[in-house]
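Yeah, one chain of the complex is gone here, protein chain that is, but the others are all in their spots.
Moving on, here comes chain A:
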């Protein structure tokens, strides 16, 4: 994988390093402006993104735009590059070329995972990952939007407002009764919900959700669909899912990924009627 060289000076020791405000001050200077700016209504811009693993192109000149407040579903067969796409957006994988902008001003290809998260992109992983040795409540406490520097963590104490917010989210994800249980003891579906809850308290502008309803019952899936629909508008969501029923119930706009690039885009009916899409799904 060809990667962009990391800046010579990493703001590791700067406890106040938050994306968009301090980056210029510490001399990285690659970011044009400060903070998230979505003046033209586009929250995420991906252009000509390519990622290759030892010559294998997981993403191939991919173009994707997501508008503010949109709920976008990404579908595609296994290995289409959906997870890799999220890796690129969150800074886990660097594209070999292409542009990735968060809002108008933040260049995702130049930011670290931490900076991207602090700038307002939250992610739920395909395999649910929670902090197993911590309680459900503590998982939410860590994820909650606040100053996440070393010094702040040393003296942090939850205030009433933060506690209320966590209680509210616990209610939403239906884990109030298990709030002091260790997260490692939760069922697969409960972990999925906990991770979604962690995203909610993190309060990002853009939420990336990788197969959020895998392992959930029908009722839970339906509930999640409602939850996501209620989030859209205030937040922008990008949901990867194989469950077409779920996709149909939430998305008005669907992108089909195939072999690392966009095959089709449009409403679910439109893309399902698209011959190339049918071929990809049936010819698999």
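Simple rule for what comes next: a residue touches a chain if its C-beta (ideal position, glycine included) is under 8 Å from a C-beta of that chain, and two chains touch if they have at least 3 such contacts; residues count from 1.
Throughout what follows, contacts and distances are computed from a predicted model.
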| item | value |
| --- | --- |
| Missing subunit (named according to UniProt) among the choices "Electron transfer flavoprotein subunit beta", "GMC family oxidoreductase", "Urea ABC transporter permease subunit UrtC" or "Cytochrome d ubiquinol oxidase subunit II" | "Urea ABC transporter permease subunit UrtC" |
| Touch with the omitted chain, as defined above, among A:43, A:108, A:130 or A:257 | A:130 |
| Option from A:153, A:187, A:230 or A:267 whose C-beta touches the chain left out | A:153 |
| Among A:83, A:202, A:255 or A:272, residue touching the chain not depicted | A:202 |
| Contact footprint on chain A, counting only the chain that is left out | 10, 12-13, 15, 17, 90, 92, 112-114, 117-118, 122-123, 125, 129-135, 137-138, 141-143, 145, 148-150, 153-156, 179-180, 198, 202 |
